[in-house]
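As you look at this complex, bear in mind that one protein chain is not there, while each of the others sits in place.
A, B and C label the chains in the order they appear, each numbered from 1.
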Amino acid sequence: MAQGQHHIIPTRTLAAVFGLLLFLTVVTVITARIDLGVINIPLALAIAGSKAILVAWIFMALKYDNKVNLLVLALGFVFAVVFLALTLADTELRGNIGITEPGTTELTVEPVESE
Amino acid sequence: MSSTGTTLKHYFVNHEQQFDAAKLGMWLFLVTEILLFSGMFVAYAVYRSWHPEVFTYASELLDWRLGALNTVVLLASSFTVALSIHFVQKGENDKVVVLLLLTLACAAIFMVVKYIEYEGKFSHGVFPGAGFEPHGIVDGKDYSKYDIPFAPQFFSIYFVMTGIHGIHVLVGMGLFGWLITRVARGHFSPQWYTPVELTGLYWHLVDIIWIFLFPLLYLI
Amino acid sequence: MNDQSSIWLPEPASTVAGDVDTLFYFILVTSAILFVGVMGAMVTFAWRYRRRSENDRPEPVQESKIIEASWIAIPSILVAVVFIWGFRVFLELGIAPPNAYEINVTARKWSWTFTYPNGAVSTDLHVPVNRPVKLRMSSEDVIHSFFVPAFRVKADVLQGRYSYVWFEATRADTFNVVCAEYCGTAHSDMYASVVVQSQDDFESWLAENMGDGSLTPAQRGERVYTQQGCFACHTLDGTTSAGPTFLGLAGSTRNFTDGTSAVADDNYIRAAIVNPAQEIVEGFLPVMPGQYATTLPAEDIDALVAFIQEQQ
Partner (left out) sequence: MREGSHNYLSARKGLWSWLATTDHKRIGILYAIACGTFFLLGGILATFVRTELGTPGETILDQDGYNQIFTLHGVVMVFLVIIPAIPGILGNFVLPIQIGAKDVAFPRLNLASWYLFMAGALMAVFGWLFVGKVDTGWTFYTPYSSGASNAVLWLTSAVFVAGFASIFTGLNFIVTVHKMRAPGMTWNRLPLFVWAIYATGIVQVLATPVIGITMVLLFLEKLMQIGIFDPALGGDPVLFQHFFWFYSHPAVYIMILPAMGIISDLMGTFSRQQVSGYTFIALSSVAIAFLGFLVWGHHMFVAGQSALSSIIFSMLTFLIGIPTGIKVFNWVATMYKGSVWLRTPMIYALMFLFLFTIGGLTGIMVGVLAVDVHLHDTYFIVAHFHYVMMGGALIGLIGGLHYWWPKMTGRMYNETAGVIAAVLVFIGFNLTFLPQFILGSRGMPRRYHDYTELLPSFPEFAPLNMASTIGSYILGVGLLMILVYALYSLFKGPKAPANPWGACTLEWTHTGPLPDEHNFHETPLVTRGPYDFHLADDVFGPKEEN
């Protein structure tokens, strides 16, 4: 199979994806301007995530490619999230086991009576 | 990648294997870029979760209009790169040169906008790290009001992230310049266009990183 | 099992040390048995199946599923037991009893200082025997680590944050304190000793140390001003930083962002420390941390107020 057999992505698809990306950019700017409280960050991340998936799936031709490349990209993100999640598991919950002043111990383990 | 077009390296069985190998190698390199930036996103996330009010307050100094413009410019450059791969697969090299020039132009605009942003900040004392002492009034915002604890952290992370991303854009521009000269000299054909494809993949990833950077820094 | 002091662990001298040692010996013995078993198998196989002739080719061996299943299950169970046991003892190590006697520890490049609630300061840690003691530790520069091998307790001491360690000494004796986190040139000279005394010895030491140790409230306020990092936002020389300067603050009238104003007497200053977000002075932002109400003992706050009032 000579190199030329590679799938050529039609320009219409590329243009459609580009349009969708621009649209999503406008959406994310608008939604960020209005204060939606706590869902502001997840929403912005969701839109950015979908834009990223669009770029990867079509522009980077993952759709037409050997799926190992998709696995490699997915692994990249998975380990970035692992790094983030376990670091936040530390930074978010610090100092609540050592101090027994009232109100600071979220872990409901009553201290062991020293015999 | 010798210049005589469709050379098949002796250690590969056929073109297909050589092309797939190059692509897998590029994807693995892109994963290292993702993890490089993941470090900075973790720093951003940790400091934002510790000081959300300082981050939202300090991000008011970033001009989201320029950020949005940069996003559109990068998306456009991604689009032109994707088109250039489309036409190099069809062998219409003249269109490829135009499209790559357009991509280079977009990248240049991106860097100019970034220069304007940085210039605006540096001139008012907003530096990463120790040099941070904002002053002056710019379109209604009194910069000296932004000198609060942990604001330096926000701007340090902002400058490190956009700085390293900017360096990647510059590297991309260099690659496109090199690519344009080679396309002009007719090195690529529908049978062999690997460098164009790989540079395109690299550029799309630089765009994806900015897609995440823009909302996190400028909008929320 | 945990009282004999074998060559492995120093003589236990705290309540929690016994549990740690039992767990340590359990793992040590199980590992030893496992190790001897594996090495025994290795040596017997190596000897029994040694090569007889140059090109003999043994038949391939069919792996038995039972052995494979067992050498997955047994280590998993062992490891689960050890994890849960370790987790329970870790909670014991982590949570200090509420009635613990609290002492402040400050680590700096290459020495320890211990400050007692009554203001006594000493370079050796005197503690009463059979009473839980909790150490609230912070460092003035790099990371150190407070480690008393006899008590089996250790915690890194960080700058700008408190870390805690608690123990209950069971023997009146003197034990070594070492720094377990590399902290520079004289890391290996950063010694102190824990002097465990009977209750009344401890009290008499405390009383007689109280004399030279106590400072005037203003001096003590100044130490709190530096230790708590107030200098980061409040200067003493009149220049405004993130927060108002202390120079000339006492007695001046303060007008607030909501238009009201008040004279800065001692109650106002105390309220500003304990509940900063309530009234914000014109031209400043509500960014002062609010945890001083819980983290600063009353004497420290009084000392700070005295210190601020002195800044004229």
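Simple rule for what comes next: contacts are C-beta pairs under 8 Å (C-beta built on N, C-alpha and C of every residue); 3 or more make two chains touch, one makes a residue touch a chain.
Treat the numbers as computed from the prediction; the structure is a model and nothing was measured.
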item	value
Displayed chains contacted by the hidden chain, counting the whole assembly	A, B, C
Identified contact with the non-displayed chain, of C:181, C:222 or C:279	C:181
Footprint left on chain B by the chain that the document does not show	10-13, 17, 20-21, 24-25, 28-29, 31-33, 35-40, 42-43, 46-47, 127-131, 149-150, 152-153, 156-157, 159-160, 164
Residues of chain A (touch criterion as defined above) contacting the omitted chain	68, 75-76, 79, 82-83, 86-87, 89-98, 107
Where the missing chain touches chain C, by residue	7-10, 19-20, 23-24, 27-28, 31, 34-35, 38-39, 41-42, 45-46, 49-52, 55-61, 63, 67-68, 71-72, 75-76, 79-80, 82-83, 85-94, 141-143, 145, 147, 149-150, 152-156, 158-161, 163, 175-176, 178-189, 191
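Here is the rule we use: only the chains that are shown with their structure count from here on.
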item	value
Remotest chain, chain A as reference, centres from CA atoms	C
Distance between chain centroids, defined by C-alpha means - chain B, chain C (Å)	44
Centre distance in Å when chain A and chain B are each reduced to the mean of their C-alpha atoms	18
Chain B to chain C touching residues, read off their complex	54, 145, 147-149
Contacting residues of chain B [partner chain A, same complex]	6, 15-16, 19-20, 23-24, 27-28, 30-31, 34-35, 38-39, 41-42, 45-46, 49-50, 64, 68, 71-72, 75-76, 78-79, 81-83, 85-86, 89-90, 190-193, 200-201, 204-205, 207-208, 211-212, 214-216, 219-220
Residue ranges of chain C touching chain B (in the complex, touch as defined)	232-233, 242, 285, 287
